[in-house]
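As you look at this complex, bear in mind that one protein chain is not there, while each of the others sits in place.
Letters A and B mark the chains in the order given here, with residues in each chain numbered from 1 onward.
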Amino acid sequence: MTAALQAVGLSRRFGGLLAVSDVSLELSVGELHAVIGPNGAGKSTLVNLLAGEIPPTSGSVRIDGQDVTGWSAWRIARCGIGRSFQRTNLMPDMTVLENARLAVPARHLWRRLRPNHPSMANARSALARVGLADLTDRIAATLSHGQLRQLEIGVALALQPKVLLLDEPLAGMGPEESEAFAGLLRELAQDHAVLLVEHDMDVVFSVAHRMTVMLDGRVLARGAPDEIRASPAVRDAYLGHDV
Amino acid sequence: MQLAGLFAQVLNGLQYGLLLFLISSGLTLIFGVMRVINLAHGSLFMIGAYLAYALAGITGSLWLALPAAVAGGALFGAALEYTLFRRFREREHLDQVLLTFALILLFEEARSALVDNQFHSVAIPAMLDFSVRVTADFAYSAYRIAVLGICLGVAALMFIGVERTRVGSAIRAAAENAEMVDLLGIDARRLHTLVFAVGTALAMLAGALAAPLQSVYPGMGDGFLIISFVVVVIGGLGSIAGAFWAALLIGLIDTLGQAYVPQAAGTAIYVLMAAVLLFRPAGLFAKG
Partner (left out) sequence: MRCATLRGNLLLAVAALVVACMPFYASPYHMQLASIAMIAAMFALSLQLLVGGAGMVSLAQAAFFGLGAYTVYLLGRTLGRPPSILVSLPASAAVAGIAAALIGPFALRTRGFFFLMTTLAFGQMLFFVFHDTPIGGGADGVFIQRPDLGFALTRASRTPVFLLTDLAVLAAMYAALWWLMHTLFGSVLLGIRANEDRMRAMGHNVTRVKLAAFVIAGALAGIAGHMAALNDAFVNPELLGWHRSAEALLIVLLGGIGALHGPILGAFAYTLIGEFGRSITERQRLVEGLVILAAVLLLRRGLAGLRFAR
């Protein structure tokens, strides 16, 4: 079986800095793969490389076996890669429903947007899945921080992607919200391939199937959560002794 | 094609390109550092030319006009920045376009009220009103040679100022990232006033230098404004070196084009701009 998303030897150089160095990765549907590492380890750059936001200096990316290296972000999104952003990145003056509706692949461009427009049903079901079914008519800017984080993922889901790239979805959340979010992440992993970049170690270790630890742009360690927890190298470099 | 004629056209092209550099380097600096688009930059050129016309009329010579254009331009630019452009910085593009468009209209109206709507010529200073014999069959205007020299001197000063001084490093940092300026311990507001004053002085100096070469007339800044934009797009925004080479390139293409293929000359530089946008959208001389 080919992986939903496969990266081989991905590197990216910014001037003199090698932000991501020779990272390979495979993701399959039903799997939640967490990437952890200290700030500046290259996690966000990795997400941007996989999403086509920036082209890699070397290495390749495949989606369902197809080589998409160097494709622009919108083409990669249409291949079934949905992403959320570390800093909430939405259309603040639009309603929740409008935000999600815009994420739907742009067919039927020239039809009036009535409630039965083909893009509407997708958007509604995506919003229902992240728990925003009752807030569809609110202006996005009026949502709470936690709700905005939900909407970030809802918008990515509305694309009906096979792969979800989630860049610190829990940023700025309290413990209770995080708990609820962990449930959502587990659920999403059942029918998506999920790449999760996250700092909240409690959540990461409770939801991840596999983990990659990055340091200075490189893969430091990879394995199941238990192996990572037990790895001395990871403890020294990153986790410290509080895990 | 006569070799001597070609030589003269190349010199004319270089001299036109250097004048363009004086205008567009100010434009690109102001944009790079302040992120303000100034459509009235061409009008500053016009004001410089009219200042030269007025002073040459009063004193009988252009010589006073050059320092007056630089000093007056610096003061005028500082005043404009302090009273207006400081407030435009945070505004949307549309507002900046319209506000500077309003300045164009008001400057033109002031010009019409203070002088008139006629074409005027400005005499070349008597001291330079002769031709330098370069070879047996080729002579070149001494004034144009002086303009070449003055522009090259100013360009050298600009390079030293931007590349070698602390203020220059702040200017380069600001062009990369506005927040960097504070880190260098330089007062951003003072830097803006300085940059705007320098840009205005350069545009007015260019106007004063150009006054004897072409007539002084209403709306004369408009053409220079557009060409300067082309220079900035080709050279890369915020880059002095890019503006320099792009200005020379445009000056040569435009001048040689007018001389040898006048039908295509009007559009040649725009075709060049389109090609640059296609292959190097960040500018021909941008890094990376």
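In this text, a residue touches a chain if its C-beta (ideal position, glycine included) is under 8 Å from a C-beta of that chain, and two chains touch if they have at least 3 such contacts.
None of these values were measured; they are calculated from a predicted model.
Judged over the whole assembly, touch between the missing chain and the shown ones holds for A, B.
Considering the whole complex, the residue from B:I47, B:A173, B:L191 or B:V232 that touches the absent chain is B:V232.
Among B:E109, B:D129 or B:D187, the one in contact with the hidden chain is B:E109. For the options A:E26, A:D64, A:E98 or A:E177, the residue in contact with the chain missing from this view is A:E98.
Think of the hidden chain as still there; on chain A it touches residues 51, 53, 72-75, 77-78, 83, 85, 89-94, 98, 101-103, 105-106, 108-113, 117, 119, 155, 159. Residues 31, 35, 37, 39, 91, 93-95, 97-99, 101-103, 105-106, 108-109, 112-113, 226, 229-230, 232-233, 237, 263, 266-267, 270, 273-274, 277-278, 281 are the ones on chain B that touch the missing chain.
Methods note: only the chains that are shown with their structure count from here on.
Per-chain CA centroids place chain A at a distance of 49 Å from chain B.
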